[in-house]
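Excluded from the complex is one protein chain; the other protein chains are retained at their positions.
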Amino acid sequence: MKVGIVGATGYGGLELIRFLHNHPAVDRIELFTSSEEGVLFSSKFGHLVTIVDTPLKKIAYDALEKFDVVFTSTPSGVTSELLPPLVGKGPKLIDLSGDFRLKDLASYEAWYGKKAAPANSVQQSVYGLTEWNTERIRQATLIANPGCYPTAVLLSLLPLIKERLIDPSFLVIDAKSGISGAGNKPSQTTHFSEANENLSIYKVNTHQHIPEIEQALSMFAHVDTTITFNTHLIPMTRGILATSYASVMPGITEAQLIACLKTAYEKHPFLRIVTDANSLGTNRVKGSNYCDILVNVDARTNRATIVSVIDNLVKGAAGQAIQNMNVQFDLPQTTGLDVVPFFI
Amino acid sequence: MKVGIVGATGYGGLELIRFLHNHPAVDRIELFTSSEEGVLFSSKFGHLVTIVDTPLKKIAYDALEKFDVVFTSTPSGVTSELLPPLVGKGPKLIDLSGDFRLKDLASYEAWYGKKAAPANSVQQSVYGLTEWNTERIRQATLIANPGCYPTAVLLSLLPLIKERLIDPSFLVIDAKSGISGAGNKPSQTTHFSEANENLSIYKVNTHQHIPEIEQALSMFAHVDTTITFNTHLIPMTRGILATSYASVMPGITEAQLIACLKTAYEKHPFLRIVTDANSLGTNRVKGSNYCDILVNVDARTNRATIVSVIDNLVKGAAGQAIQNMNVQFDLPQTTGLDVVPFFI
Amino acid sequence: MKVGIVGATGYGGLELIRFLHNHPAVDRIELFTSSEEGVLFSSKFGHLVTIVDTPLKKIAYDALEKFDVVFTSTPSGVTSELLPPLVGKGPKLIDLSGDFRLKDLASYEAWYGKKAAPANSVQQSVYGLTEWNTERIRQATLIANPGCYPTAVLLSLLPLIKERLIDPSFLVIDAKSGISGAGNKPSQTTHFSEANENLSIYKVNTHQHIPEIEQALSMFAHVDTTITFNTHLIPMTRGILATSYASVMPGITEAQLIACLKTAYEKHPFLRIVTDANSLGTNRVKGSNYCDILVNVDARTNRATIVSVIDNLVKGAAGQAIQNMNVQFDLPQTTGLDVVPFFI
Partner (left out) sequence: MKVGIVGATGYGGLELIRFLHNHPAVDRIELFTSSEEGVLFSSKFGHLVTIVDTPLKKIAYDALEKFDVVFTSTPSGVTSELLPPLVGKGPKLIDLSGDFRLKDLASYEAWYGKKAAPANSVQQSVYGLTEWNTERIRQATLIANPGCYPTAVLLSLLPLIKERLIDPSFLVIDAKSGISGAGNKPSQTTHFSEANENLSIYKVNTHQHIPEIEQALSMFAHVDTTITFNTHLIPMTRGILATSYASVMPGITEAQLIACLKTAYEKHPFLRIVTDANSLGTNRVKGSNYCDILVNVDARTNRATIVSVIDNLVKGAAGQAIQNMNVQFDLPQTTGLDVVPFFI
């Protein structure tokens, strides 16, 4: 397979390279950029010296059409214009940006503050939450790879909500992310001396992943609800931990919640149900495509606490994108992704 | 004033020393320990060389009785035995442990798993949430200094709940703390290589600060409720950020919530109401006794997000203890505590 | 005293504010900027809300002339033009930039790549290494506050070189700094995700502090030598540790080196000679004006290892600047600087 990556210099692009380098079905990777044509990739990224000593290429449709897969890992508002002409021209398209995730174009424009992609492209696109949309992904030409937060949240909540074990009417999701989620562009907020040893909340009640989560709850669990969702910046590089709170439906036990999750994911190699909180942490999934989930019911309140952890750059971005590519090409989902988490 | 510190080698004790060193009304500090009698304090703590070159002393009642104030900063289960004989013997007693916080002895024993202090001592003790209990603190002989999490949570929620602006019946509090909250004793969980670059949840729905928060909501806001409260370990040393979620009462606006907080704290120098989330972060209060609070109402859900930040070792421990001492001795509350936060 | 700070928004400026806020002889502080006139300072820096709620003022000579002291904490190349007209006009001038440190103008221009300040201003300026230049500082109108690295290096090496106990002819200085030394301007190098968990060397053999150290060795120890000096970026915010290596002069013992340092600094409250390496670390001086020094002689090689630690923003910048102000105004050197280091 020949693979093109547009937006290779971002962290999503770098993670795609990290995994595709060891993917047995990929024999060629080319990197595209909007602004640094001809620059030797390894001159920008020292860790890739002797590994990716190829120049960045200019984005051009005739070049992109010749790949088997094109990954786009660009800021929002780029692929809404770039990808529509490529749909159906040959390559599988896997977009890591948010441009094709929201089916409601007005919602996209309200939450992203940008012009939406053309309606027909958005309708053609398939939401790439691998474990929940496998068959449609297999057939898809254009995949909207899920956001990092929605991946962590949905994988943990969907089974419980779909089976009506928890009450979706008062759902509070408190999410926390490492700073790599903010991308590679320097800013005051991500300046080491100000981000280090600091804990903050951002985009209070206005994060663009809210409508994405609500849409997926409707799509996969057939529940329309309005969630409370907030995001915090954690002084570490990688990792998302999402803590969700909801009332347990009458008569439902913690054991049933755990059983529901185990059943839902028994055939899914990257999903692990954890029963001991001491075994759960972002470093237990760091660098890998795993999503670990813990559920606990507080007998005092009959409310459930549901916790999930992922590596935001892997299962929350590049890893899930490659998992989707594997599905599209009828490869085992773990191909090229079967690595041991870092831990330390 | 002569001040004794029992448990000086813990982080709470070290912070007491840091502030009392510059407290204009304190002219003598002596340090007590259960196990390292005679050890030169600065030989254990290099940062105190030339500053605190005195030996640790053995805990003895006749010595402790001679102080104007005795701070105890010990693990739970120590002062329940140590302090009762000292009550009324002269010194003001300010206990930073949890041993005198819960009026319900059975609750203490259930949540702490230890024998409670004698009933009469517990009844005599005054809960030292300075801004909410000033008059009783002024008269108190034995102060139960609040826990770090309860301080952050209560200061932000009490005005809103007392004025019935938010609904206390479904209160979700998602708290996050730096690792110094776990104390100075090494463990696998706090081992640098495993705590660094990791984000985890601990004591899921079982943290001993739950009954303390519920008791204070009842005591100061006259509301009996059962809260959902969880705690997360953040890879940084200092700081607590608590994010609380509740429905806003019908007809109440965000502006009213903000006004309520501003009114409640207008005469309290350490409480700051923040209206821009970009100005809120644990590093904005680091090293200081400030508590910063932000409130936001999500118009989609009519739920409030209430965020507060403190330095867990200062406002959440040593700083509030000294603030209470100031109250007891009719000093301005800011005496010895008027420092600029670190930020970086 | 009335104090003006030019360049208040940088980290040096923020530290000046942190200490001057508690300085008993300072009753007014005004903040100046080149570009953000009228902006409320606390709107930029949330930690200063209720503490410094004053607007930034435009830099103007008539305003600056009325202060007792003007601190300038600006990038190199600014005060070389700004300060000369102010010399002798009233205020004591304390420049935290490098513009007046090098007496050799050609050397300044070679190492800084900028135009040097006028020769007469440079000659008038006094190098503000407090412990080594106290009398001249007392009389000075314009003080060139030392660089962060030179402060750490010179305080540890000067006594030993001046007394000819170590051989200055082959002096290797390996210095390490926290990232706040790079200032507050975001860049790829200081972007959290790329600076965190990374250790690197920078400005290899070309750091502009090299001629400053060599000049001071000549000035205070009367030794002309060419040093080897390198700097490393450490993934933490504050702190410098400098490790220096030199041969011990024949017949000289470790005990003599220690004694030399102790004698040199016995009357200097901020200098501490440490004899146990376990007591030495940047966190032992964090947030304070202390400089801790350790010396060890390796009997195998007869070479000395000399280690010093400072907080780069305090003793390496704002703290030493205030110490110099204290000297100029005949205040005890510790005035406003007598704080306990943070440790944790």
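Details
In order of appearance the chains are A, B and C, and numbering begins at 1 in each one.
Rule of thumb we're sticking to: a contact is a pair of C-beta atoms (placed from the backbone, for glycine too) under 8 Å apart; a residue touches a chain by one contact, two chains touch by 3 or more.
It should be emphasised that the depicted structure is a prediction, and the values quoted were computed from it without experimental measurement.
Among C:50, C:120, C:205 or C:334, only C:205 touches the chain that is left out of the view. Per the touch definition above, the residue from B:85, B:186 or B:332 contacting the chain not shown is B:186. Across the entire complex, the residue among A:99, A:131 or A:292 in touch with the chain not shown is A:292. Of the candidate positions C:121, C:237 or C:326, contact with the hidden chain is made by C:237.
Mapped onto chain A, the footprint of the missing chain covers residues 11, 14, 17-18, 21-22, 43, 45-51, 180, 197, 237-238, 269, 272, 274, 276, 278-281, 283-288, 292, 313, 338-344.
What chain B contributes to its contact with the hidden chain is residues 11, 178-180, 182, 184-188, 190-197, 235-237. With the whole complex as reference, residues 170, 172, 174, 176, 178, 189, 193-194, 196-205, 226-228, 230, 232, 234-239, 241, 243, 245, 247, 277-278, 280-283, 286, 294, 296, 298, 300-301, 303, 305, 307, 309, 343-344 of chain C touch the missing chain.
Rule of thumb we're sticking to: only the chains that are shown with their structure count from here on.
Separation between the centroids of chain B and chain C, computed from CA atoms only, is 36 Å. Inter-chain spacing, taken between the CA centroids of chain A and chain B, is 38 Å. Each chain gets one centre point, the mean of its Cα atoms, and the points for chain A and chain C are 46 Å apart.
The multi-chain contact residues of chain C, meaning those touching 2 or more other chains, are 11, 180, 197, 237.
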